[in-house]
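Handing you a structure now.
A protein chain is absent from this complex, but the other protein chains hold their places.
Order of writing sets the labels: A, B and C. Residues in every chain begin at 1.
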Amino acid sequence: MSGAVLRAEDVTMRFGGLTALSKFNIELRPKELVGLIGPNGAGKTTAFNALSGVYAPTEGSVILGGVRVNGLRPHQVCALGIARTFQNIRLFKNLSALDNVRIACHARGHGPLWEPLLGTSGHEVREGRMEATARELLEVMGLGDLADAQAKNLPYGLQRRLEIARALGAEPKVLCLDEPAAGMNATETAALMSLIHDIRDRFGVAVLLIEHDMKLVMGISERLIVLDHGVTISSGKPEDVRKDPKVIEAYLGVEDGHKALDSEAA
Amino acid sequence: MKKTLSALLAAALLSSPAAAQDPILIGVIGSLTGAEATYGLSTRHGVELAIEELNSKGGLKGRMFAAKVYDDQGKPEEAATATTRLVSQDKVAIVLGEVASSRSLAMAPIAEANKVPMITPSSTNPRVTKDGGKVRQWVFRVCFIDPFQGTVMAKWARESLKLERVAILRDVGNDYSMGLSDFFTAKFKELGGTILADESYKAGDQDFKAQLTSLKGKKPQAIYTPGYYTDVALIARQARELNMNMPLLGGDGWDSSKLYEIGGSALDGYYFSNHYSTDDPSPAIQNFIKTYKAKYKETPDALAALAYDAMLITADAMGRATAPTGEPLRKAIAATKGFKGVTGVITLDADHNAVKPAVILKITGKKPGYAGTIKP
Amino acid sequence: MRALRSLAPFLLGAPVFWLVQCYAPPTLAIVLLMAGVNVILAVSLNMVNGFTGQFSLGHAGFMAIGAYTTAKITLALGDPAGGVPPWLWSNGVFLLALLAGMGLSALMGLMVGVPSLRLRGDYLAIVTLGFNEIIRVLIENVRWLGGATGISGVPPYTTLVWVGLAALATVVTAQRLLCSTHGRAMLSVREDEVAAEAMGVDTVGYKVRAFALSAAFAGLGGGLLGHYILLVTPKSFTFVKSIEVVVMVVLGGMGSISGATLAAVLLTGALELMRGLDQYRMVMYSLLLVVLMLARPTGLFGTREIWEFWGAKKKKAAA
Partner (left out) sequence: MSEFLQHIVNGVSVGTNYALIALGYTMVYGVLKLINFAHGDVYMVGAFAGYFIAHAIGVAAEGYEPSLFNTALVFVGSMGVCALLGYLIERLAYRPLRDRPRLTSLITAIGISFLLEYGFQLPAWAGLPIEFPPGPSPRFFPELFPRTVWLEVWDVAFSNYDVIALGTALALMLALQFIVYRTKFGVAMRAVSFDPNSAALMGIPVDRVISITFALGSALAGAAALLMAISHPRIDPLMGMMPGLKAFVAAVFGGIGSVPGAMVGGILLGLSEEMVAGYALSSFRDAIAFAILIGVLLVRPEGLFGRRTSEKV
């Protein structure tokens, strides 16, 4: 059990009478790449929100690097090591790509508020460091030339990449990616997935990935967790999960399940 | 951008220097817009009427008067800026204004600093002419001060009406109403009366029944309401609607034909202190009322009459002075004695305040009538 | 050396303001003075409304706190003591009083900011406006603060140099803030609060900081205004004043410092130029507002700064 960067124990989320997530458990070891899948409305994003502090879990606990974080505000959770992207891109639209990433660097890189107002040297050093980090991340994500472009003017695929760069700016131990390939074509997706792999290796982060594209998740995840109606119905190695009849039934209906999964695997 | 703008401003602000036979410029500052616009307008009318009459009689030894009027929107900082503009750029001989003491207080230091005389027609706060025990050398007034008018009504209520228990309803945002109420309270208590309650409203309120209802429960013999006519008219109506038959008492802020138009018969039996009575047969008063009515289609209120007098005193002092500006003018104004104005026989005392008797008017049949005079 | 660079704007500005104070005709000087105060107000409000995207409508309330605090202190410490030369004493006392006024306003900003954080948009606007009115009504009811008349006899400490330096300080503060990571954190609150939180920005903390900082400079503006008209009265701090400042900010372009500055100067100048129009002046002013907003809905500069336009022009010319 020790050595986990992120652990969720029996996390349950209820909204009014609706249980969106029930007894969700996860354990993420350093540098692990885990996929979280499930049909629409299965509670994947809810799980993300519970982990990243957007919602306080109704029951259960989220433990990040040994600290219990449920009830903390998202920025505090972020400071403890989770950074995320959003299913519907939420960039700082009117700011430049560079600024988007620099804002994520803020939490770890800022000094006291009076420093910039007086123009001290410490402030300039910090600013320089932040800018270097941000530019490097943009470079890694293939946005090196677009540092000054307004985020809203970037093409869709690059906006997705910028969001990942921004999340990395927060220097997380766990990177949560919410459908990063949504809306991309096959080539773009493949490139992105290999990039995610590289990022994991390069920055040494554990990655939790929500994805719709089954094939893709199967390809790069070391482990999978499958949600349906808020309940974890299966988890384990991709090969095992794929064969789990519960997954097939939940995901695609009994009849076509095998066919669909087979064709995707093919 | 900033530079071109300032250049533009400078060009616009620099006017031609005054030639010998140019008219004597009288600076007027008033709230021509905003919540107190109606008072500023009366002031302007009063001054302009006086100037018109003076000019028709040949002005000052052949030199005409001309008014330069600026709006201050009822804001103290605007009044200060406008005063600076009048004295430094328009080079007026004298500044007349403002109605509210809070704006005259912003103007007075500028008149002092630039050594230009200033007469406020209707600011009643003592601090306008004398602040911190020091008389402002260049600032004068032709109206009553709060202590006098508050005391006058207290005397009248206690000695002539023989009232013992009175309540107060004051306009909390208005320094004039606050001042009168305070001095009324002090004097009335000194004369052995009791103040039963002290309630407030704010100018522009539509409904005063909350305060009136609570006053009604205390059963006062009269209510002192030294606000402006705009609010008093509604207060009177609502008091009657609540079956309150005790009289309301007030100050010169009541004096306006609008009071009777809006308040109607609800005002019957009410008393207020004023500078003059419209019944007064004196030709100066009757002539003023007649010409004012002819020109502006309404009966002048106290503010118009005071502004008219301020202008007449200015002209009178200019006639007596060796030069119609600066130090000679200041000295001449300060020496004003026994000047027969519309608002009474005015003598300026050592504190630059007008010393004149107050008349008490009683309203009957939508008209004010003379009820008595109280000397300072 | 660094201290010198940090102070450079003031060292350069002071002699300029001093020259203007000496040689400008009085009326122009006063218009510049009022414009300077308005620049302080507009740029400081921009820190809340423009940077963090919160909508405050209570700036005049903070002005009032600053003005009353400053006036009370300068009046209490009116006479030089201990053989200090009068000019040094008065300016020293004024500086001290202004700083105290800023401090108290900032504190008030915190007090208003904290409970307001649960609210957004129009709700926040109406609550801040409410605070403005409450502060004003409280002052009106306190005899010690002069009630409805206010405090008169305030010493004439405000000069063009003071206002110029204060306006410069406000602009420089805003500019340095905007170019720093703290400023970017504020912008992220404006852009997307949820995302900002997720990226580790303490959005609540930055809203409160913006409120406090903005209130402090509003207090500075109030203090300067009071020592110029030599009177501190509740009538100067109604919600109408707050609205006027919001108008400057929106007209300049939300978040644009140069925009707010220019709008403040333009509107002050335009109002003074139109003074001769009497009652028609305010009608023209309101028409101007409507027409300007219809013609340039994002304000004069949008969220950009004036030099970015020059940059763009140069680029175009080069291309």
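FYI, a residue touches a chain if its C-beta (ideal position, glycine included) is under 8 Å from a C-beta of that chain, and two chains touch if they have at least 3 such contacts.
Everything numeric in this text was worked out from a predicted model, so none of it was measured.
Only one of the listed residues, B:113, B:242, B:284 or B:355, touches the absent chain: B:242. Against the chain not displayed here, chain B makes contact via residues 32-35, 37-38, 40-41, 172, 199-202, 204-207, 209-211, 213-214, 216-217, 230, 233-234, 237-238, 241-243, 258, 261-262, 298.
Residues of chain C in touch with the missing chain: 49, 55, 115, 118-119, 121-123, 125-127, 129-131, 133-134, 137-138, 140-141, 194, 239, 243, 246-247, 250-251, 254, 279-280, 282-283, 285-287, 289-290, 293-294, 297-298.
Just so we're on the same page, only the chains that are shown with their structure count from here on.
Taken chain by chain, the contacts run in an open path, each chain touching the next and the two ends left apart. Chain A and chain C have Cα centroids separated by 42 Å. Spacing of chain A relative to chain B, judged by their CA centroids, is 73 angstrom. Interface residues of chain C facing chain B in the complex, by the touch rule stated above, are 24-28, 30-32, 34, 140-141, 147-150, 152-153, 156, 225, 228-231, 233-236, 262, 265-266, 269, 272-273, 275, 278-279, 281-282, 306. Contacts from chain A toward chain C in the complex involve residues 52-54, 73-75, 78-79, 83-84, 86, 90-95, 99, 102-110, 113, 115-121, 123, 126-127, 130, 166-167, 169-170. Listing the residues of chain C that touch chain A in their complex gives 2, 5-6, 173, 176-177, 179-185, 187-188, 191-192, 194-204, 209, 303.
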